[in-house]
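Working notes, beginning with the structure itself.
One protein chain omitted, others in place.
Here is subunit A:
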């Protein structure tokens, strides 16, 4: 889905945005769109809205030269839904399950030697946001309600949430060694305290414990889906090692890498809980797409915050990506306006003054705004996906998550 959007020209994206924001029928717009843009847009809308078997709340058609479609209102969210009530607050809805999740994770980290216990439990201290478990549990509840009209969370689904958090933490432990980070979440990183060696091996240990719990769910499909996460995580890291020479490839490469490093965990975990909830393939796909879009949106905002935020808000140093030689969305967008950035991207900002120059150029350009717009598109796509499930307080909460992702500042 997302790739279809991105292969469209900037004009088409702007047009889509305008329509979405203003509830306007595409047909009514008078602009200089080419037939090609309109055709692409209509195919995108048709494809996205009629993708699932269930009747979607949103349909849109486009009239263009010679296209046999008639214009129709694009239906947005229903007015009755109160999206700001506390009863649909994402974290509150799964509060009972989230409380004590870190304790339960610690029980699964079966370490006997006390140093290993310290290392493996280090990041399960309640300081994490638990965003991923929250999202996964919400999705599980939404899928369960869609399937059975019952408000419940299966033990196996809760396990998936725990496993996702463990995998995420293990990958952080490795990332900190690769990026030579000396602090995380306001305290010294594991490699800082125990050395690189034990940080890596400790991360492997946490990953192994997650695998044991995964196996104990006794569902081979779910094991395959979650194994895919670990494969994507590593491939994402490798993608970061290399860089594409051609500019057109860079953005796709960046999004692909973002999917693998961030979105894959959410997408596949959501898919896994849908499978465990005995949902059909269509629902599992919806869950996957939701997780994927939220993940990409999350990563885009993360990359954006790297440019706009300052040290004490984030808990980790900023302009970190540039310093690591990584060209993220704001930079890639800015490079369209300031081609001199391309050379800097190729040499991974290693020359004296590169980081500072790049930062300034990004600030001068629309890079940050364009990144935000793209994130908004992905959040909207996530919401569109959720609309295909039976309405419940959980689907509403998931919509709120899509907004929360956009409005976070750390």
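Heads up, the rule we're going with is that contacts are C-beta pairs under 8 Å (C-beta built on N, C-alpha and C of every residue); 3 or more make two chains touch, one makes a residue touch a chain; residues count from 1.
The criterion applied here is as follows: contacts and distances are computed from a predicted model.
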Missing subunit (named according to UniProt) among the choices "Proteasome subunit beta", "Tubulin epsilon 1", "Decaprenyl-diphosphate synthase subunit 2" or "DELLA protein": "Decaprenyl-diphosphate synthase subunit 2"
Residue of A:209, A:266 or A:358 touching the missing chain in the full complex: A:209
From A:93, A:233 or A:344, residue that would touch the chain that is not displayed: A:233
For subunit A, residues in touch with the removed chain: 110-113, 115-116, 119, 174, 177-178, 180, 194-198, 200-202, 204-205, 207-209, 211-212, 214-220, 223-224, 227-228, 230-231, 233-235, 237-238, 241-242
